[in-house]
Each structure stands twice: as C-alpha cells, then as structure tokens.
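Of the protein chains in this complex, one is absent; all others appear in place.
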Amino acid sequence: MANGTVTSSLTLGEIESALVGRLRSGGNGYYVAVLFSGVLMLVGAIAALYATVGGHHTVYNVTREIPWGVLISGYIFFVVTATGLCLVSSIGHIFGSKTFMPIAQRAVFLSIVTLMSGFFVILAEIKVPIRMLIYNIISPNFTSSIWWMGTLYGLALCLMIFEFIFLIIGRHRPAIACGFVALLAEIAAISNLAGVFGLLNGREFWHGPYLPIFFIASAMMVGASATIFFQILAQKVNGEPFTPMMRTCLAGARKVAILMICIILFFTIWRTVSTLVGMPNGQYVGVMAMLTGPYALSFWGGEILMALLAPLVLYLLSRGTNIRMMLIASGLMLIGAFFMRYNMVIVGQIIPVYIDLHVTGFTELLEYFPSANEIIITLGGFGLTGFLFLLGEKIFNGHKVEDH
Amino acid sequence: MKKLLLGTILLGLALMPAFADDSGGDIHYDKPVIGVLFSHASHVEEAGLDCDNCHDDLFPMEARAVQEEQDFNMLALSEGRYCGACHDGEMAFASSTRCASCHEGAIGFRRALGLNDSGDRH
Partner (left out) sequence: MIRNLIKNKQQNEGVEALSSDERRHFLKMGLKLTGVFAGGSLLSLASVVEKVYATPGQFNDKYPYKPHYSMIMHLDYCVDCERCIEACAVTNDIPKYGFRTNILERQIPDGIDQQVEFMPVLCNHCNVAQCARVCPTAATYKNEQNGIVMMDVKKCIGCLSCQLACPYNARYFNEEKWAVDKCNFCFDTRLSKGEDLTACAEACPAGVRIFGDISDQRSRVYREVHQVSRTVWVLRPEAGTKPNVFYTRG
C-alpha cells in the first residue's frame, strides 16, 4: 500500500495538491460524466427535500393500499447490490483468494457508495426521518425486521468505512477484522430485509422462507456483475491497460455471475411453475400479472431478458476475455436487477388484501405507476453512486492494491 | 311497406325509454338514511302493478316527496304504512328481511348518481 503510507506522512497542503493533480488527470469524458451524475444527484436531492417538506402525498403516487413504491424498490436495489459487492470483495481480501485481490478495495468502496445511495433513496421514502433518528435508538422494537435491517445496514456501513480507511493506510489486520464483521452484518441485514416481506402472513405473494435465500443469491449475482461493470469502467476512467491479473479477476467474477444467474433462473422457473400448478390464493394473480398482465414487459423484458438471459448468453460468449461483451452484460444485469426489485415490491402490493372477499374495488389488481418526482429521486440515487464512484477513482488513485 | 314496418320498429325503439320514463324510473331516496332504491321497472313491469295500486294513496306522484314525512322509516313500514303495505311477508317479502335488496347503500347511491366518494359529481 505504497500510496497509503506515503499519504500518512504528507502535510495537508501536499495531500491537497496531490488530490487536485489526480482529479485534473481525467479526460473530457470523465468531466462530463462527473458533471452529469452530479447534476442527477443534486436534482434528486432537491426533489427528495421538496417531497419531505411539502408532504409525500402531494408528489408521490403511493396510496393507502400501495404504500411502498419505486423508492423502496430503489432502496432494495442499492442495498442488495451493496451486499453483493461486500460478498465479492470478501472472497478476495478476507478469505484470501488471490483472484479477487485486485478488486477488493474498489469493491469495498463501491459497497459503501451503493449503501449510501440506498440510504439516500429511503430517506426520501420515510415520511418523518427526524423521528427515525431518535426513536430507532430510544424505542427499538426487536421483533421488527425493519429495525434489524436498518440497524445492521447502518452498522455495516460504519464498519466498511473503517475497513476502507484501514485498507488505504495499509493496515490489513484491522481491515480484515472490520471486513469480516461487516460481512456478517450485511448478510444478517439482507436476510432481515427479505424478512420484511417474507414474514408477512397476510401477503401470500411474499410470505415464506424462500425470499432470504433468493436475496442472498441475487446479491451475489448482482455483486459479481457490479464488480465487472465498475472494474471495466474504472480501467477506462484511469486509462490503464488490462493486466493479466485483472483479466483473471474479471474472469473469476464472470464465473460467479454465471453460476448465480443459473441459480436465480432455476429459482424463478420453479416459483412460477409451483404457482401455476397450485394456484395458491393471493400468489397466483401476482405471478399472472407478471407473466401475461400489466407487469409482463417489466418481468419478461426487465427481469428475465435484461437481468438473466442476456447477461448469461453474453457472459458465456465472452469466454471471460471479451471485455466489451462483459461490460454490456453487466450493465444490462444492473438495469434488469432494478426491474427485478421493482416487480417484487410492487406486484406484492397490487394484489388487494381483500381479494378473496370479492368486494367491489378489490376484485382486481390495483394500479401504481411512479410519479415524476419518485423517478427523479430514484435516478438521483444512481447519480450519487456514479458521482462517488468517479470521484473515488481519482481521489484514491484507482484503488491500486499491491500484492502482499 | 317494408320501409313502413322498419319505421314503426325504429319509432317503437326510440319511444321505449320514454315509456320507461313514464313508469317513473328509479328513485334513489337519501332520507332518513342514504341509498334506498325504488325501481318502477321491477314493480310495474316485473310484478305487474298498476299506477293506482300505490298512487296517490301510499305515495304522492312527486318522486322523493314522501321522504320528507317524519314517519317515513322502518317502524312505519313494519306497521304496514308506505312500502310496508305490500312488504308484509305475505304479499311481498317482509320489510324486516332482505335489507340490501332495497338498500343500495351510500355506495350504490353514489354510483347511480355518478358521484365520487366525497359526494361531488365526477
């Protein structure tokens, strides 16, 4: 960690000039990207502030029956990706697999960044965030999955920040310790996130033990793809060639992604088949809404094609060497994964709780489409991720890791 | 000849709603409780009653005028007044049974008059 040891012996002024120098090293494309993501982030933040101050009901399309909209979907997308990145980075620097060493620090950094994007989006969804800061601490409810999820992700964020600091100042033992606890916290957090939905007896579409397993597998899948995606982008940003070590690393992440895509595909197929065969109440209509109903495009186009089939084919065709194909595959996966979360969150709610009573207004699927404000805030989350990623590449000098 | 026949049929079709209106149409009461439906169609066409079976002894001709009467309520019906004159359990089902066959409710009332949930017209 030459970079780290040098920094620690520098004065503030020297650090500043080093940072300015690094930031100035970017090309025009880099500045355009920074500007674009920065603007996206700022506009999202303004939209979120406007909604929180003016009242969500004036600008959001969520309703009494569908209280969780695209923002929760976005939150889940970001934190599941964060968990995935944390899992993938752990393979390298906690469990010592040489293949994943070169990406470990970047993956930790990106995990922090995506987690922060998740928090940004959910802050816009929580109606009274000030009370959350107070009563989450002084009035905790230990039976609440949401409480555990929030607390554990908060803990994981702190631990990963420490881990990252230890990594850049070159102290590997505490970094590994922090990383290991952060990993446990993230796994516990994501399973509680799945529990938020999976433990709801009254919502058959989500209820059951399969969601936590699905979430972990899904996190690995998206985490591996996010690693590939950002790794390739970083090489372009930094104008560096792909070293053999880096190629081995990308090929390794590709293998993880392929395996996980197969698991998720298997899962999705069997879930669909079991619903079609058994037609369980409250679940069947939801699955049909995705197969042939109003969510067919989002399911077949977003979830199946963009998140699973297209990346699978492209990853296979790339043979782990075709960089362009892998970039497209991982990019498609990230977009598709967002639709995956969206379908999971929204379709679970469009099934009215009273559907079996055959009462007027609740016999058919409810409707939801995000408002412009909600979409802008969600895009703001993506802007935040992009902005911090781009800055991080320059500030931390391309997350260079020496072989230990 | 054909044209004449066709014309007669068309005229008849055109006049049908007018005839239906002549039999009084649907009356939606909103007092003493909102949402009670009296259907002339089902009483005149299906049950075969004549106008003078009810008018003017039981009900004045003017629609909904009767709901301004103080005693226009379920107690009066059970004592054989108003609807209760027939709906006594012998001539027609008793007024103390099958509540929702006449009570369309606020939901039915709003739907029939094209009002939204807060009572304003769409």
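By letter and in written order, the chains are A and B; residue numbering begins at 1 in each of them.
Rule of thumb we're sticking to: a contact is a pair of C-beta atoms (placed from the backbone, for glycine too) under 8 Å apart; a residue touches a chain by one contact, two chains touch by 3 or more.
These numbers were taken from a predicted model, which means no experiment stands behind them.
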The one residue from A:Tyr31, A:Trp270 or A:Tyr354 touching the chain left out of view is A:Tyr354
Of the residues A:Ile46, A:Val128, A:Leu297 or A:Leu317, which one touches the chain left out of the display?
A:Val128
Determine which one of A:Val20, A:Ile146 or A:Leu297 touches the chain that has been left out.
A:Ile146
Absent-chain interface as seen on chain A, which is shown
55-57, 62, 64-65, 67-68, 125-129, 131-132, 135-136, 139-141, 143-147, 150, 196, 199-203, 281, 349, 352-354, 356-362
Missing-partner contacts on chain B, residue numbers:
33-36, 93, 97-101, 103-108, 118
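Here, only the chains that are shown with their structure count from here on.
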Taking each chain's centre as its mean C-alpha position, how far apart are chain A and chain B in Å?
61
